[in-house]
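Attaching a single structure in structure tokens format; questions to follow.
Omission of a single protein chain aside, the complex is shown with its protein chains in their original locations.
By written order: A, B and C. Residues from 1 in each chain.
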Amino acid sequence: MTNTVKVGILGATGMVGQRFVTLLQDHPYFRITELVASERSAGKAFKDAASWVLDQEMPQNLRDVVVKTTAADLDVDLVFSAISGGKAGPIETSLAERGIHVFSNAKDHRWDADVPLLLPEVNADHLALVDRQKTSGKIITNGNCSTITMVMSLKPLHDVFGLKRVFVSTYQALSGAGYPGVPSMAIAGNIIPYIGNEEEKLEKETKKFLGKLGTEGVTLSNVAVSATAVRVAVTEGHTCAIAAEFESAPSPEEAAQVLREFQGPPQKLKLPSAPQRPVHVRMEQDRPQPRKDAMTEKGMSVVVGRLRKDPLFHLKWVVTGSNTIRGAAGSNILGAELFVEEKRL
Amino acid sequence: MTNTVKVGILGATGMVGQRFVTLLQDHPYFRITELVASERSAGKAFKDAASWVLDQEMPQNLRDVVVKTTAADLDVDLVFSAISGGKAGPIETSLAERGIHVFSNAKDHRWDADVPLLLPEVNADHLALVDRQKTSGKIITNGNCSTITMVMSLKPLHDVFGLKRVFVSTYQALSGAGYPGVPSMAIAGNIIPYIGNEEEKLEKETKKFLGKLGTEGVTLSNVAVSATAVRVAVTEGHTCAIAAEFESAPSPEEAAQVLREFQGPPQKLKLPSAPQRPVHVRMEQDRPQPRKDAMTEKGMSVVVGRLRKDPLFHLKWVVTGSNTIRGAAGSNILGAELFVEEKRL
Amino acid sequence: MTNTVKVGILGATGMVGQRFVTLLQDHPYFRITELVASERSAGKAFKDAASWVLDQEMPQNLRDVVVKTTAADLDVDLVFSAISGGKAGPIETSLAERGIHVFSNAKDHRWDADVPLLLPEVNADHLALVDRQKTSGKIITNGNCSTITMVMSLKPLHDVFGLKRVFVSTYQALSGAGYPGVPSMAIAGNIIPYIGNEEEKLEKETKKFLGKLGTEGVTLSNVAVSATAVRVAVTEGHTCAIAAEFESAPSPEEAAQVLREFQGPPQKLKLPSAPQRPVHVRMEQDRPQPRKDAMTEKGMSVVVGRLRKDPLFHLKWVVTGSNTIRGAAGSNILGAELFVEEKRL
Partner (left out) sequence: MTNTVKVGILGATGMVGQRFVTLLQDHPYFRITELVASERSAGKAFKDAASWVLDQEMPQNLRDVVVKTTAADLDVDLVFSAISGGKAGPIETSLAERGIHVFSNAKDHRWDADVPLLLPEVNADHLALVDRQKTSGKIITNGNCSTITMVMSLKPLHDVFGLKRVFVSTYQALSGAGYPGVPSMAIAGNIIPYIGNEEEKLEKETKKFLGKLGTEGVTLSNVAVSATAVRVAVTEGHTCAIAAEFESAPSPEEAAQVLREFQGPPQKLKLPSAPQRPVHVRMEQDRPQPRKDAMTEKGMSVVVGRLRKDPLFHLKWVVTGSNTIRGAAGSNILGAELFVEEKRL
């Protein structure tokens, strides 16, 4: 398996598309063969079509690739979709009907009964949901960025101690809003205690992530979440302050050990993008911090700190993760690696 | 009553002292007659002793006042203490023994049985605790800055609906850490999920603020609080994301009305520093924001927004207040105004 | 003259329009009678048409004013134009033809031979250029925001010492880019060393500001300027680092005195928006700073500091001014006050 799976990027000219493009450079499985965007970009060289906004440079070898629309013939085995929520749905469906597998970062298909909301360390078994899809191309979705960060820390504890209720307040990075995203005049020296639909996603997607796959699909988990989502002036890394109630209350030390030792299918399969430890635990009292911790293991691990007893529920902690890598493109790619490894291609 | 009460500022050269100094310019009751600081500053003109850090200018009329130590004779009726926690305690006690009333921003006496932890809109009746103090000078303390911000929004609801449990996550401003305070290299593009002893204060002081005054002193309230305290890159204004459980659950609309209409003794007495409305309620989905809302009614009001049903408890909201005015010097001064109005001087 | 001049705001719903609206509350001469915007806003109440972005609130009395387009009958004596450069030109001309005076913040007419580029402390006499305009309504323009800040410090020195050459590097605030303006992801922890056309304006407008009015119009000044314009993460206040060569070299002390004592026609006429001192000089080695100094005298003064000998030219200094008040709406209003005072209405 060397670089032999042909992949396309949908919405390649946008900020999330640009992240897929940079993350997939030198990938051992995947080779970008198509860059796909809207009519406005079609026919142009990528370097002219994309207004490049990432701090890293545009990969040299893609600068002159001509951007296509989805209407074109696409020489791909699968695509990563960075199309905006709302627009993505019908385009992704139509590609699946053409036999192209779609790993989507958009929200549109997340609640389709036959579509996995996949986070490989958390619910790799949900990938089997695609067997219920009628199209030859399969659609697999990513979760919301802050939800992924939180759920990465919930799952190991849920498995052992049985999670019941969760309060979460978020401290979310600017990069989560895309580009141009949050105006600097809005956030300079400020916080904004509202992010459209984010609290709903935190409260709802957690139930599907932690749900059980049965013969009838995914049964949602009973875990109840209450969320407050707030934007802060951080460029990268969503942080969640969490308080949780369990069936069986762990001590902070027990919780730390369970989190530290957690291994999911990506670790066992040694998938190329899998971090060695999905969850790092830090004991310093002032960590995790997004600027220092979000890029742990290339942004694929989340970092937990401040594990302590909660006076109302059982346990409190803080978790930080890269919202653009682990919370978005990186988890999508990890999912596609699992898909390849399971020989579903 | 025109400007006839002689006041001194303890710790006048520090950042909190500087705020007392600027807030007391042109006060209808109080006239600054003494600036007090450590040995190092004593004998110097204020303009030379204080490394001025506030954005507003040092008042012209105080520039040449000679700074004294507490060992000197002080021509004052009362003092505002901006001495650091840890050092403040014995100095404040000694001044009280000399017959000088002390309104303190420091934490040292907050838990003395006979010392009110005073927030005039919330527990003005606690001021009577000073009758139990044996010294002729009385000591009255302020609460912690983030606790005050939160409690200003809890009290009106507690009175009507009976508060039981509260989860709070904070988004705290840099000015709360004094000067030089947080290094810019620590907080640039970052958040720091730890503020020493802040969570303990939020969890504990709330019980005294909401406690009942009886013949034996203050009986602590049963209200249980769980707090996570986080520093963010905001200059002024602490924000709290709160979820609360009540005896009798209010709807968001009922809660909004109660908050909006809340009036405490400072409003009824029309104290000079009392805001017209202690709690403002905003209906825009993205408010309150510290940069826009912290200075509402000269920083003496808190601003509540995002009142909504909570999926686990009953009600969620976000509240912002000026940490240096309402959360510190402003509430101290308001307390001293109450003290004067009650003819306790 | 109490509040009797009827004024309209063109582009009232945008950020600059919002500043006009807030600055004109309780103005002694002017009363806002019309809010004007594009087709999209027309017919709506101002509170619904404008997405309010300023930190100060929308004035209560304007919330229900119905927004019109310029096609409507306008009950005004003069208008302030906050229309974007490029679009403003023909609209402003057409209003002038209808007999409405236009005080414009846009660049479109700045270089018309008969249109004053007016900065009242600097070239009040240029206002007489309007006598050459053929329309009954007159057009008067404001300069560019960073140019105004710089020129406020150049003019007093030019008058006395004869300015020849100027190097300027700017440190410009986010508010100068309007709203949404600079994306937070672009400027977070960063500077951007490019602002479209800003250097050209600094280099060219200075020549007109300092030019001489003769019978044939304004003869441009020979003062030569070289500018580098850079955006920094400051919300309000443009700062210029300046080195200047003179006919007759002043010492820093002489320069400080000239700047401090400078008075222009607005000061002599005691116009309502005129600051007492157009230029403040600070001697602290670390001033001016935009966060601390931009709002000096309600944002109508500029603040000079770091006056020192220059090893190549003669004198170096740093000057800060409010880009949205003195550098934009405030200077426009001051110009209109001069227009009224000269009985040109």
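Basically, a contact is a pair of C-beta atoms (placed from the backbone, for glycine too) under 8 Å apart; a residue touches a chain by one contact, two chains touch by 3 or more.
Note that the structure is a prediction, hence the values are computed from the model and not measured.
The set of chain A residues touching the chain not shown comprises 55, 188-189, 291-292.
Mapped onto chain B, the interface with the missing chain covers residues 53, 174-175, 179-189, 233, 235. The set of chain C residues touching the chain not shown comprises 165, 167, 169, 171, 188-194, 203, 224-226, 228, 230, 232-235, 239, 241, 243, 285-292, 305-306, 310-313, 316, 318.
We adopt the following convention: only the chains that are shown with their structure count from here on.
Relative to the whole-protein C-alpha centroid, the nearest chain centroid is that of B.
When chain pairs are compared by contacting C-beta pairs, A-B ranks highest. Distance between chain centres (mean CA atoms), chain B to chain C: 40 Å.
Along chain C, residues 188-189 each make contact with two or more other chains.
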